[in-house]
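Mind looking over this structure? Questions follow.
Here the complex is missing one protein chain, while the rest keep their positions.
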Amino acid sequence: MYSFKNDYSEGAHPRILQALVDSNLEQEDGYGEDRFSQKAVELIKERLGRKDVDIHLLAGGTQTNLTTISAFLRPHEAAIAANSGHIFTHETGAIEATGHKVLSIETEDGKLTPLLVKTVLDYHTDEHMVKPKLVYISNSTEIGTIYKKEELRRLSEFCRERDLILYMDGARLGSALCSEENDIELCDIPSFVDAFYIGGTKNGSLMGEALVICREALKGDFRYHIKQKGGLLAKGRLLGIQFYELFRDNLFFDLAEHANKMSGLLAAELSKVNIQFLTQSPSNQIFPILPNEVITALQKNYGFHIWETVNTDHSAIRLVTSWATREEAVLAFIDDLKKLY
Amino acid sequence: MYSFKNDYSEGAHPRILQALVDSNLEQEDGYGEDRFSQKAVELIKERLGRKDVDIHLLAGGTQTNLTTISAFLRPHEAAIAANSGHIFTHETGAIEATGHKVLSIETEDGKLTPLLVKTVLDYHTDEHMVKPKLVYISNSTEIGTIYKKEELRRLSEFCRERDLILYMDGARLGSALCSEENDIELCDIPSFVDAFYIGGTKNGSLMGEALVICREALKGDFRYHIKQKGGLLAKGRLLGIQFYELFRDNLFFDLAEHANKMSGLLAAELSKVNIQFLTQSPSNQIFPILPNEVITALQKNYGFHIWETVNTDHSAIRLVTSWATREEAVLAFIDDLKKLY
Amino acid sequence: MYSFKNDYSEGAHPRILQALVDSNLEQEDGYGEDRFSQKAVELIKERLGRKDVDIHLLAGGTQTNLTTISAFLRPHEAAIAANSGHIFTHETGAIEATGHKVLSIETEDGKLTPLLVKTVLDYHTDEHMVKPKLVYISNSTEIGTIYKKEELRRLSEFCRERDLILYMDGARLGSALCSEENDIELCDIPSFVDAFYIGGTKNGSLMGEALVICREALKGDFRYHIKQKGGLLAKGRLLGIQFYELFRDNLFFDLAEHANKMSGLLAAELSKVNIQFLTQSPSNQIFPILPNEVITALQKNYGFHIWETVNTDHSAIRLVTSWATREEAVLAFIDDLKKLY
Partner (left out) sequence: MYSFKNDYSEGAHPRILQALVDSNLEQEDGYGEDRFSQKAVELIKERLGRKDVDIHLLAGGTQTNLTTISAFLRPHEAAIAANSGHIFTHETGAIEATGHKVLSIETEDGKLTPLLVKTVLDYHTDEHMVKPKLVYISNSTEIGTIYKKEELRRLSEFCRERDLILYMDGARLGSALCSEENDIELCDIPSFVDAFYIGGTKNGSLMGEALVICREALKGDFRYHIKQKGGLLAKGRLLGIQFYELFRDNLFFDLAEHANKMSGLLAAELSKVNIQFLTQSPSNQIFPILPNEVITALQKNYGFHIWETVNTDHSAIRLVTSWATREEAVLAFIDDLKKLY
C-alpha cells in the first residue's frame, strides 16, 4: 500500500533530522529566542531581500491562520475567502472561534479576483453587517491552482485602494513557486501582500510555518498573540533548526520541485490515456476523474482521497505528491492504472 | 556559561531523536491517527491501568490548557487557580481569550485546598458573578511544591461534592511523581481528577503533552476542539513517536529522576552553607535566596532567572534542572557558589 | 412624508405607555425579579398551555439570538440558517463574535426544510469542520413568508432524529400567527421547537422579546448568560409591564392583525394593477416590484427601503406595516401609486 493521500505522510527530510541531532545538546533560550530561530529568520529575510519584515515561526497552518487573522482584525471586521478556502471549510471554525465571520465567495478555480472581492464589499453597506477587512488567499490553492504574478498584482492593488489586508496562506507555497506555470518569486511576495506564510509542514519539515508580516502597522506585539493562542513553543529551536536547514541552501525549493515533478509525471501519464481533471493544477495536488470501478480497484494498493462525485459513474480523486514521493511508486501507480483502463 | 534557566534548554533525549530517525520514511496517516500515536496512547493507558480514559497528544502546555478548559466549560463558567498558577499569570490571558474568567486564590505554597476553593464558591452567589466550575492545579506547582496523595484525595472529594471539574496541569508531572516526598503513582491520578496532562516538553521530548480525560461526560468531540484551537498537528506522528519512546519502558521516569537528583544535589549542598529557600521544593525547580552580589557574580558563568526580591540585599533565584543537566555542571556551580559565600 | 420603512417607527401602543405610567412609582426588585415580569411570564405560560417552559424577557432580537445561541452551543458547534436569515447577514457577526460559525443555505423562500438541512449535515463529516448543531429559522421569515404547521412539524422531527436544536426567531411571530395563511397556534410551537422568542419590539412594545426555552437540557443557568451578554436590565419591570399588557388580553394578536390587514390591503390593491411581488408574503412585509421612476416619485412622499434590483428598469421595494399603520396612509399610498402607473 502506497499513499498519495497527502504531503505529510512521512517525517522530515533526513537533513532536517540530522540538524536536530547535531544541535541536540546545545543549550538555547526558549520561545523562539534561540540562535537557530534567529538565524533562520535572517536567512529568510535575505531570500526575501527585505530587512524590514517581521518573521515568526509557528507550529502549523491553522494555528498560523487563527493567530494572524485574530491579531490583525478588530472585533467587527471579517475575512473574505474563496468557498474552497481552508479557513472557510477545514479549520473547524477556528477563525469564527476568535470572533470573526468568514465571508465566502463561490469561485471556479479557488482564486479570488478584485471583481469577486468587490461584490462582497458592495454588499456590506452598513453597521448591521460585518465590515470586510482581510482578504485570505492560498497559493497554491486548496484545489491545486496557482496565482500568476499579474493576478496577484491586481488583487494587491485593489486591496490597497480599498484599505483591505491581503494575507496569503502558503501552506503549499513551495509547490506554487516551483510550478512550471509560476512567474512569481519568493522575493516578489512582500511587495504584494501584507502578510503570508511559508509552509514547512507540507514541504519537508516535521512541522512549522514561517509567518512574514510585511505591513508595519500589523507587526506590533505579535508575540503576545502567538503566546495567547498557544503557539509559542518552549523549544522554539525545533522550528528554528528546521527552517534554518531548509533555507541555508536551496533545500526548500529542491523539495518542492521534486513534489511537482512527481505530480507532473502523474498528470502527464494520465492525460495520455485521456483522463480528465477536475481542475487544471500545475502544483503538487492533482484531481483526476476516474470511473468508480477503477477507483475501487486502485484503492487496494494505493491510498488517496475521493474528492468529489462527478456523475453516477465517475468521481474525482485527489493525488498528492511530496518531497518524499518515490518515482517508482508513481510509475507503479501509472502502470496499475493503465492496466485498469 | 551553563544554563539552569529552565528544563527546555536542550533538544530531546537521544533515544527520542533516534526513534524519529528510525521511523522517518514510514508513511502514516495524519492528525494523530498514525500508528505511533495509537500505540503511545495504548502504552499510557496500560500505565494508568485504565482502558476507559481518552488520551490526546498535544503540542504544548498553554495549547493544552486552553483547549481543555474551553472545551469543558460553558460560557458563564470560570476556572479557579492559585495566584501562582500558570493559567493565571503566564499564558497571556489564553483562558480569558476563550471567554472564561480565571478566579485566583492567594496561597502560601502554590497549592489549592478544599478550604481555599470553598472561599471562592461562597463568594460567588448568583448570576451577577461567574459560576466557578473548574479547579486548576499544577503538580508539581509553579513554585516547585508537590501534592501529597491525601491532599489530592481531599481536594478531589470536595470537587465531586460540589460538582466541580478537577484538572491537573502536569507540565512537570514527571518530576512531581519522582520526587522523594511523593506518594502518588501515575495510576492513582485518574481516580482523583477529571482530566490531567503528562508533560513531555519539560521531560525529554522536543514537545508534547499527553492529555488524559477521565470523566466520561468531558470526552465528547474533543478532537474538534483540538483542531479548532490550532493544535491538531498534520504530522501527529511527531508526538506519537516521542510518547511511545518515553513510555515503552521506564524512560519517562528515568529522565525525571535524573532532574530531581540534580536539583536535590543543588539543594543539599546549598543548605550545607545555610542558604535558605523561598519554597520547600522537592522537585526540579528550587528557589535559593542569595545575596545580590553573589547573584551578580554567578551570572557571569551561569544562566538562571531572578525570581523575586526578598529584601534590599537578597533575592531568590530559580534553578531548574532537567533530564539533560550534567552533574559536573551542578558541582561546578556549587563550587563557584561556595567560593563566593 | 409617511414611512413604511419598518414596524418600529413609532413608540408603543398607548395601553403599554399607560401601564408604565400607572405602575411607575411602585418599588420593584431589579433584574427581572419584579412582580410584573413574573406575571407576564405566567400569562405567556398560560397562553402556551405549558408550565414546564422557562421564559426570559430580553431587550432586543440580536441580543436574544446571540445570548441564546451562545448559551446552547459548545465551542465547536455551529448554527445553520437560511442565507436570508437575520443572524447570517444583519447582526454584524454577532453569533460569530461569540465564537460560532453560521452555516448558510441558499433558499427560494427564506425557509429551511429537512432536505436543505440534511445537505449541510452530509457535508460536515469530521473534526476538520464545525459540527452543525442548531437550526435557526425565522417565522415570519426575513422576506415575509411563513411556516405552515406541516412544514414545521417535519423540520422538527428531522431535528430530533439528528439531535439538532431547533430555534425559532419570532421577531415577527405575531404577524406570522395572525396571517390568513397561518395554521399554527402559539401553543403549538413549544411542541415543535426547542426554544423560540415572541417578538415585542416589532409588535407594539417599546422594546422586548420573550424567550421561551422548551427543552429541559437547555434551561440551566440561563440568567447567567443574559447577564454576561449585557442583557439583564436593571429595571426589568420595563419588559415585564409591557409583556403583561400585551398578554393580559388579546392585545398582542390584535396589533399583529392590524399590521397584517394593512399589508393585505396594500398587496391586494397593488395586485389589481398587476404589480408583481418578489416573494409571496402573507405577513406584514411585502416586496412589490416597481418601475424605478415610480419608485423615485413615491419616495417624495413615502419612506421605504429599496430591497433589490430586479432588472435594469425595475426594483423590488419593501413595505412594512405595523400596529400603528394608519389606514388613511395606506389608501393615500395606493392612490398615489395608481396615479403613477
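Order of writing sets the labels: A, B and C. Residues in every chain begin at 1.
FYI, a residue touches a chain if its C-beta (ideal position, glycine included) is under 8 Å from a C-beta of that chain, and two chains touch if they have at least 3 such contacts.
Bear in mind the structure is a predicted one, so any value in this text is a computation, not a measurement.
Visitor: What shown chains come into contact with the chain that's not displayed?
Guide: Looking at the entire complex, the absent chain's contacts are A, B, C.
Visitor: Among the options C:Leu48, C:Ala78, C:Ala195 or C:Leu232, which residue touches the chain absent from this view?
Guide: Considering all chains, including the one not shown, the answer is C:Leu232.
Visitor: Which subunit B residues touch the hidden chain?
Guide: Looking at subunit B, the ones touching the missing chain are residues 75-76, 78, 89-93, 96-102, 127-130.
Visitor: For subunit A, which residues lie in contact with the unshown chain of the complex?
Guide: Touching the chain left out of view, subunit A contributes residues 31, 70-71, 74-76, 98-99, 127-128, 130-131, 221, 223-228, 232.
Visitor: If the hidden chain were put back, which residues of subunit C would touch it?
Guide: Its contact residues with the unshown chain are 2-3, 5-6, 8-12, 14, 17, 20-21, 23-30, 59-67, 91-94, 97, 201-202, 206-207, 224, 227-235, 237-238, 303, 324.
Basically, only the chains that are shown with their structure count from here on.
Visitor: Which chain has its C-alpha centroid at the greatest distance from the C-alpha centroid of subunit C?
Guide: That would be chain B.
Visitor: CA centre of subunit A versus CA centre of subunit B: separation in Å?
Guide: The separation of the two C-alpha centroids amounts to 33 Å.
Visitor: Could you tell me the distance, in whole angstrom, between the mean C-alpha positions of subunit B and subunit C?
Guide: 50
Visitor: From the mean C-alpha coordinate of subunit A to that of subunit C, what's the distance rounded to whole Å?
Guide: Those two chain centres are 43 Å apart.
Visitor: Multi-chain contacts only, two chains or more: what residues does subunit C have there?
Guide: 75-76, 98-99, 127-128, 130
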